[in-house]
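One structure is given here, and the rest of the page talks about it.
What you see is the complex with one protein chain gone and the rest in place.
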Amino acid sequence: MSFDFALIVDSIPKILTGIGLTFQLLFLSAVLGLALAIILLLMRISGRWYLVAPTMVYIYIFRGTPILVQIFIIYYGLPQLEFVRDSIFWPILREAFGCAIVALTLNTGAYVSEILRGGVLGVDRGLKEAGAALGLSARHRFIYVTAPIAIRLCLPAYSNDVISLMKSTALASTITLLDMMGIARTIVAETYAPYEIFISVMVVYLILTWIIQRGFGWMEKRMSRHVRSEA
Amino acid sequence: MIPKVLDMSDSDQTNIIQLEHVDKFFGAFQALKNISLSVKKGERIVVCGPSGSGKSTLIRCINRLEEHDNGKIVVNGHELTSAVKDIDAVRSEVGMVFQSFNLFPHLTIIKNLMLAPRLVRKASKSEAYDTAMRYLERVKIPEQADKYPSQLSGGQQQRVAIARALCMNPLIMLFDEPTSALDPEMISEVLDVMIDLAREGMTMIVVSHEMGFARKVADLVVFMDQGEIVESNPPEEFFDNPRNERTKLFLSQILSH
Amino acid sequence: MKKAFTLLAAFAVLALGVPQTASAETLRVGMECTYAPFNFKNANGELDGYDVDVAKGVAEIIGADLEFVCQQWDGMIPALLANKFDLVVASMSITDSRLKKMDFSQPYRISVGRLVGKKNAGLNLFDDAGKPIAANFAGVKVGLERASTYASWFEAVLPDAEVALYDDNESLYLDLVNGRTDIIMTNPMKAYLRFLSKDDGAGFEFVSPQVDERKFFGIGVGIGLRQGNDALKGRLNGALKTLTEDGSLEKYALKYFPFAIHNEKWIPVQ
Partner (left out) sequence: MEALTGWWDDFFWGSLVVVEIFFVALILTVLFGLIGSAAKLSKSRVAHSIASAYTIVFRGTPEILVLLLFYFGSAITLTAIAQVFDPEIKFVDIPPFWAGSLAIALIVGSYATETFRGAFLGVDPGQVEAARALGLSNLKTFIYVRIPAMWRLALPPFGNHMLSLIKDTALIAIIGLEETLFVAKQAIGTTGKPFTMYIVVGAIYLGFSTVITLSVMVLERYANRHLEVAR
């Protein structure tokens, strides 16, 4: 076995040209997914069955199927349906980038809403009661008491989900997008050297994971100042 | 001995809290059985009884943290029903202190105190701040204003919790076993604050086993067992001459050590 | 813990399988299995197609058993090199760049490419001499298979074209119909059979002449194998010669096409 280091040196700059697209996919779908997750969460805890039931079905479906299948259904599957191609969403779904964003958003939204719900359920009931006893309205209780505590509680789980999302962006390479993974696969197809290229791109992904972990670790530390006693 | 409510003649007959034949179920379990109780303005009631007797449920029904199933509860002229729209307004007139303090962990002490006045009373920042500091001084911990709850001792936290409730200028204060989560050496600092409050004429319902406190401030001691009010009498009568066997048994257990 | 390690060791032996030597009775053949009519699963779930027929014909002559391995196109050569299979019989053109990494038999069919696009779209992509007009490709989205000869041709001849790379041939047609791409470049025989002659391809036509620049499309489609297997290569070539001369290749083609698709005369290529 020979390990071609020159090839790695040559390929890394090429692979890095895809990092912008990887970032775009990650940030856009993380932000949109979080917004979706919040909406789903509010529906889920609304206590109204006609809001709760569809949310539960949605979460069940999107957590119960592989993201790759979801991507294929959205990219290759939806255009089979006439009305999708005639709809106002077609300009988005026409583009591979739009499809990737839609798929990643819908997927991560389902997971994150469950994480948020875990956080909300984790907030001590006594604190909500204390808010109620002070005369805070349900909305105020949620905004000022439940939400800030819940956010701290779900931050570790959420950071893991952002890393999962980052890893999922690599699947965009299966629908023609040239993110880091897409470029790596193209180089492999040209150079027939999977080992060198894939290990190089793996290192880049590991660095990204590390940065995300560090970022959230820092945020957690800042946010949980109140837990540190006397130290 | 502090003066009892009897001299507050101006607020004579109005019952600020009125419970009539209240039942409360948790599933098949009946937590409250046909409870009737009236509290006049300025009156101090201490509720005691073995665990599971329904004492906490009783006061939690008064600000509708629990919803009663039958009967009628009237607080400050508002009847509590599932339709009551302004339950938040009723609650803002009723202060509550919990066994486990329930301070908001993510807010500093001063922000814990300012939150409800700002949001519910629409107080300005400086107003809310001044009120908060006044009450912190009253509970004797103004220097802790900028700390987080987790940095305070249990006794200090409970005093903050009392101050927090007082910041809303409530008409009534409910105490749900305020000292039972505290280490023994901290109990008195909290009781002292409560005695002060009683001395100023605050209407209070206190669930507690602190019999010394009951003797000192209560107008009425209510003994509950298995969801029923078994006996209710002024403290002298209650402690010196209990009538019911269950009361006697309870008192002998609680006072024997 | 000891137990666990024993287990792991036992498993490792199982997983690695028996080390194999090159003189295999059974030849493993790599193909996409989704590239109709060359290699695909038919309605009975059996592998079928021109490539499959060629592979079987060759195997019969050289007296080897076959084992088919399905492999996505972009990993075909890496998989061959990683010894996932011994032969590539997957409509792979013999090109110079591929010859640097692997070896090929003599061609068993011709290799050309052609563009497919919407009918009457007014695309004027090639001049009368059959050369592409680069300027007219501006704003035209092109669908290609990743790692295909067509992709290499585009990259070299029309480097500024807007290209989307797909993992399999099937997706090319899906997205052409969906309007995500304006033209695709692929094997014209396949495009005709799979697409242009079908309902979903009714609105489309060839929008270029046949492109067969030898530098990119090579001398045809051959059977791929790892370098250094000259004995095997000799046996393959011998078999292909027989198949050409006894009319078998023509017979195979006529099953799927109304015409033959191999070099009618056996002309050994260097």
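To keep things simple, chains are lettered A, B and C as they appear, and every chain counts its residues starting from 1.
Convention: a contact is a pair of C-beta atoms (placed from the backbone, for glycine too) under 8 Å apart; a residue touches a chain by one contact, two chains touch by 3 or more.
For clarity, every value in this text was computed on a predicted model and none was experimentally measured.
Chemist: What are the shown chains that the left-out chain touches?
Modeler: Per the contact definition above, the missing chain touches A, C.
Chemist: Can you tell me which of A:9, A:53 or A:69 touches the chain that was removed from the display?
Modeler: Per the contact definition at the top, the residue touching the missing chain is A:69.
Chemist: Which one, A:127, A:149, A:162 or A:181, makes contact with the chain that was left out?
Modeler: Candidates A:127, A:149, A:162 or A:181; residue touching the omitted chain: A:181.
Chemist: Counting contacts across the full complex, list the positions on chain A that touch the omitted chain.
Modeler: Counting only chain A, the missing chain is touched by 1, 60-61, 63-70, 72-73, 76-81, 163, 166-171, 173-174, 181, 184-185, 194-195, 198-199, 201-202, 205-206, 208-210.
Chemist: Identify the residues of chain C touching the omitted chain, counting contacts across the whole complex.
Modeler: Looking at chain C, the ones touching the missing chain are residues 1, 4, 7-8, 11, 15-17, 19-22, 33-34, 36, 40-41, 43, 45, 69-72, 75, 78-79, 82-84, 168, 170, 173-174, 194, 198, 200.
In this text, only the chains that are shown with their structure count from here on.
Chemist: Between chain pairs A-B and A-C, which one is joined by a greater number of C-beta pairs in contact?
Modeler: A-B
Chemist: What is the distance, in whole Å, between the centres of chain A and chain B, each centre taken as the mean of its C-alpha atoms?
Modeler: 46
Chemist: Taking each chain's centre as its mean C-alpha position, how far apart are chain A and chain C in Å?
Modeler: Using C-alpha averages as centres, the distance is 37 Å.
Chemist: Return the residues of chain A touching two or more other chains; collapse runs of consecutive numbers into ranges.
Modeler: As it turns out, chain A has no residue touching two or more other chains.
Chemist: List the residues on chain A that touch chain C in their complex, please.
Modeler: Interface residues on the chain A side: 76, 79, 85, 94-96, 174, 176, 178, 182, 185-186, 188-190, 192-194.
Chemist: Any idea which chain A residues touch chain B in the complex?
Modeler: Listed in rising order, the residues of chain A that touch chain B are 124, 126-127, 129-137, 140, 144-145, 148-149, 152, 225-230.
Chemist: Going by the contact rule at the top, pick out the chain B residues touching chain A in the complex.
Modeler: On the chain B side, the touching residues are 63, 65, 88-96, 98, 100, 102-108, 115-116, 119-120, 148-151, 161, 164-165, 168, 174.
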